[in-house]
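This is the structure, below, for whatever I ask next.
A single protein chain has been omitted; all remaining protein chains appear in their positions.
To keep things simple, chains are lettered A and B as they appear, and every chain counts its residues starting from 1.
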Amino acid sequence: MMKLLSVLFKKEVLDASRDKRSVMAGLYYAIGTPIIMCLLFSVMLKQFASAEDLKITIKNPEQAPNLVQYLESKEIVHGTGEDVKDIVLEISDDFAVKMSEGRPATVTVIADKSNDKLRKSISRLERSLARYNSEVAGLRLLARGVDPTLMRAVDVQVHDQATPDSKGGMFLGIATLSIVLTLFYAAMNLAIDTSAGERERNSIALLLSHPISTLQIVLAKSGAIATFSMLGLALILVVSKFAYGMVPWEQLGFSVNLSIEFMLFCFVIGLPIALMSASLQVFVSFMAKSFKEAQTYVTMVLFVPMGLSMVTTYDIATDVVQWLPIAAQQYAMIEFIKGNDIPVAQLALSTLVTLGLFGVLSYLSSRMLKSEKVVFGL
Amino acid sequence: MMSRSNMTKTGLFKLAALPLMMGLSSSAIAEQDNKVKPELTPCYAKGLDDRLLCGSIKQPVSDNPADGEIDIHFAIIPAIKPSKPEEAVLGFAGGPGQSATELAAIFDRNLRYARESRDILLVDQRGTGKSNKLQCEGVDLISQFELNDLTEDMDTFAKEETQKCKDELNTDLSHYSTVAAAKDFDAVREALGYKGLHLYGVSYGTRIAQEYTRQFPDSVITSTLDGVVPMQQSLTAIGKAIDDSMNALFDRCETDANCSENYPNLKANFYKLLEQLDDQAIETTVRHPRTHKKINLVLTKMKVFSTVRMALYSHTTRALVPLAISEALNGDYSPIVGLLSSTDMMDSMAMGMHSAIVCSEDWPSLTDVSRSDHGEAYLGRMMIEGFDIACPIWDAKPVDKSFYEPVKTDIPTLLLSGGLDPATPASWAEMAMVEMSNAKHLVSESATHGVVSQTCAANIVGKFIDSNGSEELDATCLEKDNRKQFFMNLNGVALHTDSGSESSEKE
């Protein structure tokens, strides 16, 4: 039994490894995804981190030279030309009078808040105005012999339990999403080729005519696909480790660090997913009537694990979803990176379910291969 | 050791057993190392959300074992991305007497660029913070307001207070000098396993940073001194810096059209006010700055001068100085009271440790020449008088003469000074760097005390540390003028412009 299985497995691996196009497609995913994401992140971080001069239009500045100077010290200046943001700060005509009278002096911020590109600049301006407000108010109290700390009724101290590793939240979600999806996409073409493709090329009938069970065939195929998925996983982990290491996360006050321990952890909890993913794709490919159909179906079916993964990534998982396969494993990965306790119960259950699915799907595929309709694509 | 006799008997096994023996012995050493490595527990500092790691090590109080041990506490602000795990930035607090760990939020902000890749290490210098804080009961705001420092028995009062504090602490302050404390810092460094440190000292912190550099040059990668106190200089020389900073303020008011119009003859008026108080303190009733209860205020020359002096440290409070002086002359002491209100916030300063430093380092070195020189300025004179009363009682052992020699080093050193600094003027930094062969001095003309907190210098310091002091530093952003406009009335910088506003005020 084992001998036949290993003969089958070796042939599948050999055959698949020579399928340059499918292997390359997997490699592109595993290598390309982290690199492309890191490039995007770098650009994004650059936008975040650079507190460039914010150029806006300040109307009536002569009414409030002190405010204008204050904003200047916060790098918010009146500008002309092209790079001026579409934000107008209009200082009222009676600003100086109101100020000296101790009445609120009006300034008007004129901007389109639905404009995503402006939103950050608007809130930066608003924040600076609020600070100016409290600075002037504090000095007014001080000048009257009142301790300005009176304005702070409650001294809010925050004890953030986060570590620099855990603050990467969303980025960690996306990083683990790409890692988990590798197990589904890296060997997708191979999976379709070895099942629907094998049938389309009329080589499956001969294989089935040999003294081997259909379950052996399915297991060998799934095993070979899972092997390539794991190869993709190893690759994306290594590439991610270096790619994420290059992104200057620390400028935002956190780090995304894929440790060797994390890579091993991913590898261990990834294996059941790889097997399940392989058996799922084989099953769906055999269900389809042709190669093309199989491609369509597999792509569609893969929305399910992707959805489960996304739910975890964007942290909208309900308590129930957190117990489901893929979601639970990815959640465990994120917690591992953050250095938190791993949700052992969820992880154990979902791993068992994953392996169970692998068993069920393999059995169903082997049943299908006994059906004439499936084998001959009738 | 146990198996020695066995091994000589069975000489053949000796060689075979050797690697194992070495393995055992080296693991024994490793275990010992672990024991020495202090236990780190998560902790938090005021105003800083991030989780820190706190711990302590035991240090001998002195060379004499009979003096016992002292727990030196420290906090680590973990690096965002620990790409330089063998380095740390060691932050030294000022005062002397401030606790570095309590100021973690400020160190974190000032050293944010350096923290991206390495830990920030904050150690409570012996006598401050959690490291056996030498603190006597402070004077509350009400008594401080009431206190008349002009009375005849003031000297006696000061003597009594000092004696009381000394009895309370019951500690030989000689062990709390800068020289003794430097060793604690290196012991912490060694215990935590950092190979090299980037020093960052502010104010008095620059003195201990220089002393550390002198004693442990091999542990220092770079040194950043912000508001430099040269080893050669006694703190009593501060009076001249205060006067300079104050004069700069008066000059600015005079050249400013609004200010000179609103507060004519400001400088003269200030000295007129001081002169009035010189003869006779003003006794009045004011509102408590927080409780609003009526309390007594005895306004003396010392109090007014000190209030203005403290206001010089920050641009925000500098904006109030002309108003405070002119209102006080007109008999309204509210702005003075407001500026005074923070005086009972000085709890964090360990006055015992402060005295240990000044009485063993700044007071003994005073000569007749320096006494008359420093005494030319009002506050210098007051300081010397105060030390002359307190220091004989504290009886701290003067530091060795060699302490006052400038630090000779080729370690990359960045010195930062503020042109308006009322404590450590730029000339002090020049004095400190005479024997430093690899030093750069940057001056921000409009900054006061502590350049990094007020300017873009945090960025410069980050680059300096990142490049181990090798990079050319672009200091142009230090030229930016960040002074604020003076308050023209109780409500702000804007002047009353027309009478229309007066009428609307009446409604």
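Some observations on this one:
The criterion applied here is as follows: contacts are C-beta pairs under 8 Å (C-beta built on N, C-alpha and C of every residue); 3 or more make two chains touch, one makes a residue touch a chain.
Rule of thumb we're sticking to: contacts and distances are computed from a predicted model.
Look at the chain that isn't drawn here: its UniProt entry, checked against "Cytochrome c biogenesis protein CcsA", "ATP synthase subunit a", "ABC transporter-like protein" or "Peptide/nickel transport system permease protein", names it "ABC transporter-like protein". Partner chains of the missing chain, restricted to those shown and counted over the full complex, are A. Contact with the chain not shown here comes from a single listed residue; of A:Leu14, A:Ile110, A:Met170 or A:Met246, that residue is A:Leu14.
The chain not shown here touches subunit A at positions 3-4, 7-8, 11, 14-15, 18-19, 198, 201-212, 372, 375.
Operating definition for what follows: only the chains that are shown with their structure count from here on.
Every residue of subunit A that touches subunit B in the complex is listed here, in rising order: 64-66, 69-70, 73, 95-97, 99-102, 135-136, 138-150, 157-164, 248-251, 253-255, 257. By the touch rule above, subunit B contacts subunit A in their complex via residues 44, 46-47, 49-51, 78-81, 116-117, 286-287, 289-290, 292, 316-317, 319-320, 323-324, 333-339, 341-342, 480, 482, 484-485, 487-498, 500-501, 504-505.
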